[in-house]
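Here it is, the structure, as structure tokens.
Here the complex is missing one protein chain, while the rest keep their positions.
Moving on to chain A:
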Amino acid sequence: MRVMPPGRSGPCRGAIWRVVAAAIAAVVATEALAEGPAGPPARVVSMNLCTDQLAMLLAAPGQLVSVSSLAQDPRGSAMATEAAAYPSNRGLAEEIYLLDPDLVIAGSFSTQATVDMLRRLGVPVAVLDPAYSMADIGDRIEEMGRVLGRAEAAAQLRAEFEAGLAALREEIATRPRAALYYANGYTSGDRTLAGEILLAAGFANIAAEAGLPEGGVMPLEILAMAEPDALVTGRPYPRASRAEEILDHPVLHQMRERRAAGAVSDSEWVCGTPHVLQAVGRMRALRERLE
């Protein structure tokens, strides 16, 4: 995590006095933050789908004042119902500033311009990396606990998550082969969250044998020739697009008819939160049905 001091080279010249005042206030605030434990932040805004979910899991009642609008969309968010209780933001510096937060939590893929702008306005911004593996998830939980001043709750959640994961893992003699297949024929390699969900559930990912250990575009022909035992496809968005049409190609239908068990990677596959355990559990049940 990086809590950056607000910009010293901000756009203060010629700007409205309010911005100046905000910047001064923020310098004071960050100095206080730098000096040591200044108590947990009281008004936290999250602006990234994955940090939204971790923050909702860990924040004290009333501490989290807004989550991103993506968190309320069940297509990508595993906690859409919970998120409906929070006012949403669309990740724009202006609306977030007006929420008067004393901490903003962003993902490392959040718009850099927005993060910079908020820092110039004197709002402390914590940037969290996404989780690329199961091991990352525990670290992210802990990190979120630290920025929210909720270390105890985080330690408990992390322990629960790791115990849950350990309970799901088992030694498997022969792993069935599974393919991850998304819009535009994209597949993910082993060193991604989706790849690790497959591994944890006892599958082998065919991306490596198809020559794409890091993931990438796997032509439909290669997928068909690989004959995987299970086919995990992305869930199409509303309003068709040509990119997603490939998920409806007759070849995929025939592969499912012949041998491949079908599964859909939904919101639980997207973010590194304890919800991935549900995805692992469901894939494990699928694998057990294959045997």
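We adopt the following convention: a contact is a pair of C-beta atoms (placed from the backbone, for glycine too) under 8 Å apart; a residue touches a chain by one contact, two chains touch by 3 or more; residues count from 1.
Assume contacts and distances are computed from a predicted model.
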Undepicted complex member, UniProt protein name, chosen from "Circadian clock protein KaiB", "HmuU protein", "Tripartite tricarboxylate transporter substrate binding protein" or "Metallophosphoesterase": "HmuU protein"
Among A:80, A:151, A:224 or A:261, the residue in touch with the chain that has been omitted: A:224
From A:240, A:264 or A:285, residue that would touch the chain that is not displayed: A:240
Residues of chain A (touch criterion as defined above) contacting the omitted chain: 183-185, 217, 219-222, 224-227, 237-246, 249-251, 254-255, 258
